[in-house]
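Other chains dropped; remaining ones untouched in position.
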Amino acid sequence: MARPVTLFTGQWADLPLEELAAKVSKWGFDGLELATWGDHFEVRRALTEPGYIQSRWDILNRYNLKCYALGAHLVGQAICDPIDARHKGVVPDYVWDDGEPEGVRKRAAQEMMDTARAASKFGVTQVNGFTGSSIWHQLYSFPPNDFTELERGYEDFARRWNPIIDVFEQEGVKFGLEVHPTEIAYDFVTTRKALDAIGNRPGFGINFDPSHFIPQFLDPAAFIEEFANRIYHVHIKDSKRHLNGRTSILGSHLNFGDPRRGWDFVSPGHGDVDFESIIRSLNRIGYQGPLSIEWEDSGVDREWGAQDALAFVRRTDFTPSTVAFDAAFSR
Amino acid sequence: MARPVTLFTGQWADLPLEELAAKVSKWGFDGLELATWGDHFEVRRALTEPGYIQSRWDILNRYNLKCYALGAHLVGQAICDPIDARHKGVVPDYVWDDGEPEGVRKRAAQEMMDTARAASKFGVTQVNGFTGSSIWHQLYSFPPNDFTELERGYEDFARRWNPIIDVFEQEGVKFGLEVHPTEIAYDFVTTRKALDAIGNRPGFGINFDPSHFIPQFLDPAAFIEEFANRIYHVHIKDSKRHLNGRTSILGSHLNFGDPRRGWDFVSPGHGDVDFESIIRSLNRIGYQGPLSIEWEDSGVDREWGAQDALAFVRRTDFTPSTVAFDAAFSR
Amino acid sequence: MARPVTLFTGQWADLPLEELAAKVSKWGFDGLELATWGDHFEVRRALTEPGYIQSRWDILNRYNLKCYALGAHLVGQAICDPIDARHKGVVPDYVWDDGEPEGVRKRAAQEMMDTARAASKFGVTQVNGFTGSSIWHQLYSFPPNDFTELERGYEDFARRWNPIIDVFEQEGVKFGLEVHPTEIAYDFVTTRKALDAIGNRPGFGINFDPSHFIPQFLDPAAFIEEFANRIYHVHIKDSKRHLNGRTSILGSHLNFGDPRRGWDFVSPGHGDVDFESIIRSLNRIGYQGPLSIEWEDSGVDREWGAQDALAFVRRTDFTPSTVAFDAAFSR
């Protein structure tokens, strides 16, 4: 049986949930991964406003859509980050408040705990998101890093997130970090270190998204096998390298969509991600959850792209084998 | 006639200049590019202490070594950077002083002006170094960058460096930015933008170093041809990618020398830099200056490596053609 | 909105227009790019025979087909070429006449001017074609070329084509050179030189056809961006390299379809052209014109191929984005 295919609503937050649900349902999706911004899933209202949660389900049910996970990327980013002006744009006002960095970080952590509570109340057991990182900006070691100092970045992450994971575990909800540049974990090495920093607690796993591995030259399928027991949720997103000797893999401080960049996000199946290997690895580890399309492509119309992506996933997500090879190859 | 080959002394600052000069001379180098740290070339003493400059020449002359350039990378880094604890380790105490960021940046700018004055007094017309960057840490756009805001990074650079270039031009000295991650310019796009930001003033050019282009997948020889009239000085340094699907090109926040990194610096000729193409391009643009070996390789003995590098450069730096092809291919 | 897809009729000139139009309409094409040979679009009749032009539209309208361009490749070839026996086979009798080379070239130029007039009368503003070249045969410099002499090839082109472009501009029609071996322009360098030779007049642009770039190892999408304001029309045609150490990229003087050649034309989507990058570049430069399939593949049935090509183009020509990336990715 094929996996359900959902759409992550983060890039569609300009549309009211009802309008988006109508489109997505018509296109044939099985469900939505609701972003905790726009009007899609508002954490505070979910916890405080009677009937709010039912109102979300009413919309989903009206369009015959499932929901398996929430996406809480934006507020998560503020939990470990050095705070700057950019965070103001992505967190709720009551998290930003006066913008004092440590205060923002603490309120963001509180909001993430509340997100676990809201998810639980909503009946969803998976929350995906980001963690931020206190050391990301030391990516390139110049002036030379004090590498023993960098270890404290992982400790800072553990100190801030252990209480959050406590709440998740109490609520029966799991957090899935989208391994991604600017987060505490963005590749094999840092994911291992981050998981180790929190003692490999089961409440904290991975929202696997292969698009972030392409510009790093990482093998997404190998990642799945390496961290098999922490793959809690899967994003279907693609990216493409465009290296011609004059474009930098670092991106040149240019916005996505600029053709002078050395890589960019593209609609699934149009980039360098080998999705077939990913499906084979997901089959191998027994992942049964949704495949959630996170759609971003600066060169393609959003609605054309979402439908193209859905068709791509449907034909790529093949059923695993249930019999051993050559079992029948005998007299 | 082959170009002179020098050694940049930045990675040898633990050795007194006299000791280093003795070694380097014995190995067969033509000269030194003196770092402005360690005891190699101290700017303040050069400007204030009678006889100091002569003392440097005495050492150089004793070992029959030339000097074509100073390397002022460390203090340059502090001019545009957001200041953090790492800068304390790389600038003179009188530049760091109380560590208040804007004060550090201003004193660093003053020190760079003084470096131009000291170079002039020393009789050297080239100073190489870094600029720092107020926007480097926004390399990956998440939380999403305000890209119009990023333009101010180039303006900040221009505002801080124009007065410095004024001094360089008055002193008849040129500055060569080593295009490098963490600086205002690190690839084709950003170099063009940085040069434009200061109106392409001749006092500010490039210390070409190909090792920083390899992990970005840039073509070093194409860079030389693109910025031909701003190639003021050349470093010979190499790096090597080691991408196997599990190592990230971003380096995983690991120190140089760690085998889990996706790239590393290596002794010249042992990496991915195509030095022959570089020499051909340097011949084509008419570059006549020194080839200055900046030696870094965590896996090789430093003294073995410096000699290996010198031999490599000697056999690679061939003489350009002086006759047109096929001129003789006629009856 | 997707672009209209037309079929260039040059390879179908053995079929009467009516018969071809019936097929093409049934297959689902939007229109035809009429070749000026066979009975598809006869220039002389169009200018002299009352009702001829209406007869062409009658056929097109009957099958609900549009026409956006004429293809006048064959006669164009004779304008700058050294004339040999092969040209007799491709130009009208009245252009060939006695076959005296300069006479043929002049009559071919006249015919091209007439083609502009006929197009205008027909109500079509685009004529595609070839230019020929007086220097193509000096492609490999042995016996050694006098390269200053080669410059005269571009001057010859300008001298012969400026009067033709005058007529095009008077008639409000544009000429699109199909950049192609044997023409004055066949790659980046020669296209730049040819456009410069005529002062970059707007009446003369490019009929972009990526199939000719593959055997030269040129990047078709980069060509679109380099010559963005001269991309007047687009052919969809593909080719494939087959290099195994024994087949030459030069083709070995073998006919198309011979498996010993180092490359060959193939049905679109079956070769080495990256059409997705081309569509992205066309979106970026704002090209809104037709995608005209020029179908050639010695190994595939023509009618199977035309339909396969149409389906390929329909699924490849995606709609460009109208919103900026991440516009919605905010609270």
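Note that the chains take the letters A, B and C in the order they are written out, and that residue 1 is the start of every chain.
Everything below uses one rule, namely that a contact is a pair of C-beta atoms (placed from the backbone, for glycine too) under 8 Å apart; a residue touches a chain by one contact, two chains touch by 3 or more.
Just so it is clear, the model here is predicted, and its values are computed rather than measured.
Trainee: How many copies of this one chain make up the entire complex, given that 3 are placed?
Mentor: Full complex, one repeated sequence, 6 copies overall.
The working rule: only the chains that are shown with their structure count from here on.
Trainee: Look at all chain centres (mean of CA atoms) and spot the one farthest from the centre of chain C.
Mentor: B
Trainee: Rounded to the nearest 5 degrees, what is the angle of the rotation that puts chain A onto chain B, matching CA atoms?
Mentor: Rotation angle, to the nearest 5: 180 degrees.
Trainee: Between chain A and chain B, what distance separates the C-alpha centroids? Give it in angstrom.
Mentor: 40
Trainee: Residues of chain B that touch two or more other chains: which are they?
Mentor: 144
Trainee: For chain B, which residues are in contact with chain A within the complex?
Mentor: Counting only chain B, the residues touching chain A are 74, 77, 85-87, 89-90, 135-147, 149-150, 153, 180-182, 186-190, 215-219, 222, 226, 243, 245-256, 260, 262.
Trainee: Given the complex with chain C, which residues does chain A contribute to the contact?
Mentor: 10-15, 37-38, 74, 89-92, 244, 255-257, 259, 265, 270, 296-302, 304-305, 308
Trainee: Report the residues of chain C in contact with chain A in the complex, numbered from low to high.
Mentor: 219, 222, 225, 276, 280-281, 283-284, 318-331
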